[in-house]
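Since the structure comes first, as structure tokens, the remarks are kept for the end.
Left out: one protein chain. Kept in place: all the others.
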Amino acid sequence: MKAIQVRAPGGLDKLEVVDLPDPGPPGPGEIRVALHACSLNFHDYAVARGFIPSADRRIPMADGAGVVDAVGEGVTDLKPGDNVVSLFSPDWQAGMPPSVNFGRVPGDGIDGYARETVVVPATWFTPIPKGWSHAEAAIIPTAGVTAWRALVTEGKIKAGDVVLTLGTGGVSIVGIQLAKAMGCIVVATTSSDAKIDRLRALGADHVINYKTVPDWGKKVVELTGGHGADHVLEAGGAGTLSQSIAALAMGGQIGLFGVLTGIEAPVNLHALMFRKGAIRGITVGSRADQLDMVRGLDGMGFKPVIDRSFPLEGIADAFAFEESGAHFGKIVLEW
Amino acid sequence: MKAIQVRAPGGLDKLEVVDLPDPGPPGPGEIRVALHACSLNFHDYAVARGFIPSADRRIPMADGAGVVDAVGEGVTDLKPGDNVVSLFSPDWQAGMPPSVNFGRVPGDGIDGYARETVVVPATWFTPIPKGWSHAEAAIIPTAGVTAWRALVTEGKIKAGDVVLTLGTGGVSIVGIQLAKAMGCIVVATTSSDAKIDRLRALGADHVINYKTVPDWGKKVVELTGGHGADHVLEAGGAGTLSQSIAALAMGGQIGLFGVLTGIEAPVNLHALMFRKGAIRGITVGSRADQLDMVRGLDGMGFKPVIDRSFPLEGIADAFAFEESGAHFGKIVLEW
Amino acid sequence: MKAIQVRAPGGLDKLEVVDLPDPGPPGPGEIRVALHACSLNFHDYAVARGFIPSADRRIPMADGAGVVDAVGEGVTDLKPGDNVVSLFSPDWQAGMPPSVNFGRVPGDGIDGYARETVVVPATWFTPIPKGWSHAEAAIIPTAGVTAWRALVTEGKIKAGDVVLTLGTGGVSIVGIQLAKAMGCIVVATTSSDAKIDRLRALGADHVINYKTVPDWGKKVVELTGGHGADHVLEAGGAGTLSQSIAALAMGGQIGLFGVLTGIEAPVNLHALMFRKGAIRGITVGSRADQLDMVRGLDGMGFKPVIDRSFPLEGIADAFAFEESGAHFGKIVLEW
Partner (left out) sequence: MKAIQVRAPGGLDKLEVVDLPDPGPPGPGEIRVALHACSLNFHDYAVARGFIPSADRRIPMADGAGVVDAVGEGVTDLKPGDNVVSLFSPDWQAGMPPSVNFGRVPGDGIDGYARETVVVPATWFTPIPKGWSHAEAAIIPTAGVTAWRALVTEGKIKAGDVVLTLGTGGVSIVGIQLAKAMGCIVVATTSSDAKIDRLRALGADHVINYKTVPDWGKKVVELTGGHGADHVLEAGGAGTLSQSIAALAMGGQIGLFGVLTGIEAPVNLHALMFRKGAIRGITVGSRADQLDMVRGLDGMGFKPVIDRSFPLEGIADAFAFEESGAHFGKIVLEW
């Protein structure tokens, strides 16, 4: 079985193609999955580069999609031939988890899905949306479920709500698609005039270049007739949170899932109180969230935005491309 | 000012065109609206025909849309020139009302909107969706807000939920449009094969002829892969409730807004408990619901289905057409 | 190991004390529990009497409490010495279950807890409230969790809500205690003047004898200053539902968990709609509900009402006592 391993201490030149023993048949409660695709996320990149220290010879990649080729005793809700996709937090099945355990994220604390075959508990995977390829489905576990949990599970968006997205990362793009497919008004930000048309084509009602409009929070309020953002998909953290708060509608909420610009943020508490707003930490979601999202994708009917596909062996090139920041949409591995 | 009045004891031959004094300028907190359209609902029909007894010379019609032509002192959120539409329950502003008061429904306990001009408190109207005509907006107060409250305010629908609608009444049709625009899977029923294609064109994923499939509850479960209906827009009451319960998904809920087939229903409580389902009474909604729905319609972008338009003087013909049951979509008056 | 078995076709004379092999050590993910108490519920009685057909030699009793005496590999949240209590629906861990499966209820579809020792998955038990005996804790899985799910999980009761309970069954009594401990106003009904003082002593603010006040729904509204019941713990079904609906406050909800008076109920849909009320089927609850309830009981500080305790061998006498209806509070087995 072909697989990728990250040699300590990490680095794009430390990604090795290796041949590992076949994992054998599934035990009770387990499934065996022939994997065919992964998607790249910032978290995977941080492990691959060694920014997040991991074990030597860790198999990277949290998001894996493929076909069930065998099921163990007692598995009833999946069967051979089913197309399936993995979970970011395999121990988080429903509700709120008793504790955070990044030590159990595939491709970080445990081996991930950059390999041809895996045997895991059946509860670690879910079905994929109807008509989606494995590469398309591979965007769900990290980027997709983060957007779903922030907007739907926690945010409870409804038609007419104003949703603000920051930049063109994977969560933001699927967030725009999802919000539009549920009847929301979307305001998107970007630092690149070149991306404005692509964001509009995805459905964004308004796009703001945050470099040329540094007080973009106020601009969001103006563009929405004084209403402001009912929901913010906050990717930036310290560098953007003040403007996200300034953008809020009365009772608006910020789903904080990323801290790309810093983890220690100066927050203007008066501004938050004034708007009766909320900041909520989001770290992906549960299996129940993912099952709901897959059903939601069946209903909404859109397809994700894939920028470029690489073969499994091209994983280092794929991360280098991600590093360049030139992409719009997800980068995937397919084999 | 031209107006319509219903002479006691009601009947389509008791609808008179009359000339009434102009209502004069708006007082403090009031607006004056030049009305241009009404929509017909079963409730209006029941008053016009005298099934619901009302005062002699009652001005009928709960749903009125038009243009603000003057505002009284202290009115700040509406201004002359604004396109506006009325409320079904003018005293129900937000939350849950302290009591039901049908004695205050326009066109029933108080005069309605089949007239050229009205002066009422500003809180009795709301803006209309962008780009909608007065006739289109006139479908909102009764049919629209009923569907919105059942599905969104109370039902909290999300993408991927299965929504079941019964028949082709005004609430069902706007319910189908609304559910599809929020990413739901829609199953619709009808007694007419001729309407199947029109329901599909509106977005229904599955359509069942309930005459040829009398156990349509079970059929809903089959068509949705064993899942069943997360939400039912229940229009029928006694004659349909058993099948609606049989159609329920685990934890599904029935929004009961109509009792066309009878008000005393034999309910199989075991079937309801088995599914952990709920039946909830819905009687239109609040001004807050209507404001939310208007924003929602701005985001969703669909237009309502209007079957036929009559002039104000043609009100008896309009009700006769409604009585025939030949329509698909709303019947409106425009002037 | 001593145990009780129900011989087919059931009957109080079919309850046998038997000696079974010790279940051995727990496997991976399992715990071994030394059981010391069970509580009697109507469901257990129906199995014992054969009203609910079950396998020959079924070990009865859904509710079992005891002490963990060994844990298998991988069990981290329970340890030897922990006092624990069982679940009514061992497969329902959180959220809404994918399907109803009474075939998996202990003492019904699978063996229950009328035995000295059991080995089961660790997820089939939870801790018990601090300071509660095993007999007290044994009231939680069926009666306790039903009241909790109806009032707290689904009902979301808050201080000041009016809660109506029917009769003096196990769910009603714990419901009264729970509602009072969360600051609610409680109205209780009974058919026995002798029980009125006991219900008041438990905290009921108002008690109605439903035999002498047959239109007790209206009486609930009067006693609460015209407000009515925000929540009803509906035990009766067909014979009581009309009055429960008549008792409802605007937006009130009925948690229907029992159908002692019949399963086919004539429901006045207009009365339900008029109050914008809801009827929701309740069938016990999930492990997450039970964990929440145990924490809640730690905070609320009350103790359950135990009427009489029997030894394990006295199970037939215990059920005969239950059959007599003379009890007020739970009947338990202790050994």
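As written, the chains take the letters A, B and C, and residue 1 is the first residue of each chain.
As a convention for this text, a residue touches a chain if its C-beta (ideal position, glycine included) is under 8 Å from a C-beta of that chain, and two chains touch if they have at least 3 such contacts.
These figures come from a predicted structure and were not determined experimentally.
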Consider the whole complex, including the chain that is not shown, and state which of A:P97, A:G131, A:P214 or A:P311 touches that chain. A:P97
In the whole complex, not just what's shown, which of A:A8, A:A55, A:V267 or A:A320 touches the removed chain? A:V267
Among C:V85, C:A138 or C:M182, which residue is in contact with the omitted chain in the full complex? C:M182
Of A:V75, A:A147 or A:L256, the residue that touches the missing chain is A:L256
Against the chain that's been left off, what residues of chain B make contact? List them. 77, 93-95, 98, 288
Using the touch rule from the top, list residues of chain A that touch the missing partner. 96-100, 237-238, 241, 250-251, 253, 256-257, 259, 263-270, 272-283
What is the set of chain C residues that contact the non-displayed chain in the whole complex? 152, 156, 158-161, 178, 181-185, 292-301
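As a working rule, only the chains that are shown with their structure count from here on.
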Please work out the Cα centroid separation of chain A and chain B, and write it as a whole number of Å. 40
Send over the residues of chain A in touch with two or more other chains. none
